[in-house]
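With one protein chain held back, the other chains of the complex are shown just where they sit.
After this line comes chain A, so read on.
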Amino acid sequence: MIRVDNVSKTVRSGSEELTILKGISMEIKAGQSVAIVGASGSGKSTLLGLLAGLDSPSSGYIHLQGEDVTAMTEDERAALRARAVGFVFQSFQLLPTLTALENVMLPLELSSAKGARERALELLEQVGLSARAGHYPRQLSGGEQQRVALARAFVVEPDILFADEPTGNLDAVNGGHIEELLFAMNQQRGTTLVLVTHEPHLAELCERRFEMRDGQLAEQH
């Protein structure tokens, strides 16, 4: 499903070169749930971005569903994301000028799928927000916004779901609710889940755990 071969990422900041990731390799099978933990600034988000094809590595290869992401253009990677990848972010990332329903419909519209409205309503129902479909993000609480984001992530039936600290901005109760939903929907659909988190108990819920340290990745057993 996901194969990472010796991936490094170097960025320039000013005149200095900063190597964030140093020769990372890993393999994730379809349907697995994986947690990536590590100190702040250790490079977790950078790795997640590479896995999802948001960015390309300085060296090494990444295969997603058997396709070499590193050989793709940005637009090809975008097409792949539209087809197979879902996202949940720490800061929710809903479009403020769209209603909850429209936010959920957005990825479907991007891949011009049919029946977007019905699908989106269905997903909102699943996250328990069908009553708030017409509300704008600013009218929703943080937890509700993240539930909308979850619905949006699952609406395209992604093969892989990436989540970067999905509960990071939420209190314990709301965070717990999101966790439950996340794992429930994941299991229901057999989605591969890659999760970056600071919360040990969230990591515990995953089948496999990796720790990022100084740009290197080690699996915890």
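Assume a residue touches a chain if its C-beta (ideal position, glycine included) is under 8 Å from a C-beta of that chain, and two chains touch if they have at least 3 such contacts; residues count from 1.
The working rule: contacts and distances are computed from a predicted model.
One chain of the assembly is not displayed; among "Formate dehydrogenase alpha subunit", "Protein lplB", "Urease accessory protein UreF" or "ABC transporter permease", its UniProt protein name is "ABC transporter permease".
Touching the missing chain, out of A:6, A:91 or A:220, is residue A:91. Shown as candidates are A:111, A:141 or A:187; the residue that touches the absent chain is A:111. Residue positions on chain A in contact with the hidden chain: 45-46, 48-49, 52, 54-55, 74-75, 78-83, 85, 87, 89, 91, 93, 95-98, 102, 105-107, 109-111, 138, 152, 164, in rising order.
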